[in-house]
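Once you've had a glance at the structure underneath, I'll fire off some questions.
All protein chains but one are shown in place.
Entry: chain A
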């Protein structure tokens, strides 16, 4: 099955694909960028997402998808170079600066981003957001973690289980 507007990005205009968010917004993006998603890669390789078709993403809303694609577009050139082994230090520093800035976001946005990165299997983004959450809870006590992330109050059974665990390994409360 041939793509309606093919081209591998080497010659002429880059091939574009259309992604459709859960709230029905259409995003047109270079196939190379969308292919950072393992979930989308096969569909795109098969020629999907071109023309008027579009690939529906029922689990990702438009605000999140827009953010995800911002990441993909930025990282696509380096990914195309096979992880950019010959990238200059300047390029790498620029990507790092972008990444740091990228996850400097509201906690609810971060949550949506984590779920989307996971659904779409975008490896670099999964790693980036996991690192961000780890940094957010590093050095915090269990109570501080609960507060920071707004956990719901534990049920009595949960509380009992946690109490037993704390008794067993009490070092968190030295």
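Please note the rule applied: a contact is a pair of C-beta atoms (placed from the backbone, for glycine too) under 8 Å apart; a residue touches a chain by one contact, two chains touch by 3 or more; residues count from 1.
To be clear about the criterion, contacts and distances are computed from a predicted model.
**Student:** When one chain of this assembly is omitted, its UniProt record names it as which of these: "Exosome complex component RRP46", "F-box domain-containing protein", "DNA replication complex GINS protein PSF1" or "tRNA (adenine(58)-N(1))-methyltransferase non-catalytic subunit TRM6"?
**Tutor:** "F-box domain-containing protein"
**Student:** What chain A residues would touch the chain not displayed?
**Tutor:** On the side of chain A, residues 16, 18, 22-30, 33, 61-63, 66, 69-70, 73-74, 107-108, 111-112, 114-115, 118, 126-127, 130-131, 133-134, 137-142, 144-146, 149-152, 154, 158, 161-162, 165-166, 169, 171-172, 174 touch the unshown chain.
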